[in-house]
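With one protein chain held back, the other chains of the complex are shown just where they sit.
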């Protein structure tokens, strides 16, 4: 992990706006005129949609504008271009919650990254509709809340969940094989801040039991897809996908076995991109900078 | 290509039958009792369906049963086990026809393999509904028949095509980006003998314009699928698939560009498996031996 | 994981011997004549070396020869063909020891597989030359022995290690980023029973700091290699390899970051193959059945 790049405080500015002449010049001049040194700059133009996307990261060490005044300065920069923007700092420590059901592989993989300090985050809260994985969280002194869900209590439990997320000041949510569908209302509270892992190569095999469907169809490759959750099931903007080869020799359980490793990796890569502020969403598609 | 394995005449026996005790022993004893040396043996049991599959290849050099009597001998072997079987010889030279429309990349890739003698086949006939690619075939003295298709003449043109296939003694057909749908009637004449390439990772994006659909969905990986053609469009048994990574930076034309190389490779690998008699079909799934 | 295949007790026989007529017939007849049902059979002939390899697995449920007499029966089967063989049972529970230094990712990944009962093994012992990872093992009540190594005490520490391996009845060893070189003497005690992960695509970049070397060379793909340890450093028979794409944008730390996920996956796949008794070694090469 590029610690060397993030040790010193840097600012990360994400921009999207209608494409027009002079955008890169305006932003890069803003940085250099204020004594900022650009560490990373990526831009993309969606020529069909006429939309410009940019991610620029610069060193704050000698930057002329102090962090607390930066929002206002960027407002002025953004206005004439009609930019939508987000500002982050490299030393922000986002607070993540993980939702799980009974499968342990994604959760344990996330835990191992927390233990090894691979990610610069806090993970204060795990929520589940089952108690099965509670011991793993307790081992690490992470709060594990069990909120069983039935058709009757679903709305109420979501209320509980929202209260917990608030209490724990959660910035974004990871669904690590959480087998429940969140309500549209809930999802809209966390736009582009709920990262899901689906165990198929979307848009193939959405919904339940994708490994069974993949086996029945006789595909030679299976996949996993990580995406932001929207109101439409398994149809949100895709952040990352990957695949693994299978053969006629793989029974459904073998697909499950091979898929597990794929799921945890694809999810981890998506979280990592999200943490680095490298994902911009436009409609149902993402720009994922390198 | 394993020429060393195929230079000497060998027999290739493909078997499928209800799974039962003693199948491998019966077949392998049949070979060794007749002085055959097994070059290759692969078997697979579909435990769910209770079906046994086998491919065994043995040297004919000192084999006690001459090639012309082998069919009868295998009939006797097969009967008590209720085997379905096919017998081939390594020095058979299958006769292939290629159907194309306007895209040249798959056809030219096939031509290059013919020119370099990578495959031990004859390619006496190319059929197209357009004349665009005719010069490439003429360069190689391969017959190129143009049969334009309209809603009115489709049935009649298929008649023509069948006559040509008969006249040229064609064993199997390759649809190398042939943009026409063959009639159910036609397809049934060539069961598991029409190999198609579809430019998506099936079952995602069947039908027309898959690259446009993939781009609209914002997938991070595109694929190509080669399958035997059945009456259901893009739903036949899959022989081979592969994928390539794409990004937000790839416009539809870039997907087309990246996809072309994928299509020609996946199709070539499927043809190669078919030629080596390594593909067995059961329902809508394949067993593809290594 | 194919639990359904292994739940019932089955025998697994691994064979290698000079290639000759009648091998498959002899083995498969031995199984079926004794009322065994073959679950899985794979064979390979190394035509250059003239060596035959086979793995056959059959159901013991109605098998005529009881498990305790099977060794003798196979001895008789093997003798005329000069077979080398190993017999295992699907319900054997191998005892694994893991050696680590300071990197946690492979160890934690192994722990997560133990926790989720992905593998049917015992992991009673972890050995390290550093104490850093001890807390992770203690969390799971796994014995973690710290044996610091210096040029002076190396031979003595290996003595200690051997005593521990004996005391804990260890069947095989996994070097999960253990940064020490084992003595030739030690290695010879565990032929094809020490699985290492090396963080490069061998034979490129053997030895120390392969990510630095890969970065300096400017490769576009990095890899990881799992192999059995032999007296020659990083030169033992390869079990599994995989790769991941990198770009000019990846600094050495980014290679380390991307490589970590690769290492843990490649190592886990190699262990899984080893556990399934699917790896046969011949000279410096492996036959890894599917």
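Note that the chains are named A, B and C in the order they appear, and that numbering of residues resets to 1 at the start of each chain.
The rule is simple: a residue touches a chain if its C-beta (ideal position, glycine included) is under 8 Å from a C-beta of that chain, and two chains touch if they have at least 3 such contacts.
Here the structure is a predicted model, which means the values were calculated and not measured.
Within the complete assembly, B:118 is the residue of B:118, B:184 or B:232 that touches the hidden chain.
Considering the complete assembly, chain C touches the hidden chain via residues 44, 46-48, 201-205, 217-221, 223, 237-243, 247-249, 251, 284-288. As for the chain not pictured, it touches chain B at residues 1-5, 104-105, 108-109, 111-112, 115-116, 118, 136, 139-140, 247, 249, 251, 253-254, 256-257, 260-261, 265, 268, 290.
The chain not displayed touches chain A at residues 4-5, 21-25, 28-29, 31-33, 35-43, 45, 47, 245, 290.
Just so it is clear, only the chains that are shown with their structure count from here on.
The distance from the centre of chain B to the centre of chain C, each centre being the mean of the chain's C-alpha atoms, comes to 37 Å.
If each chain is reduced to the centroid of its CA atoms, chain A and chain B end up 42 Å from each other.
Counting only residues that touch two or more partner chains, chain A has 247, 249, 251.
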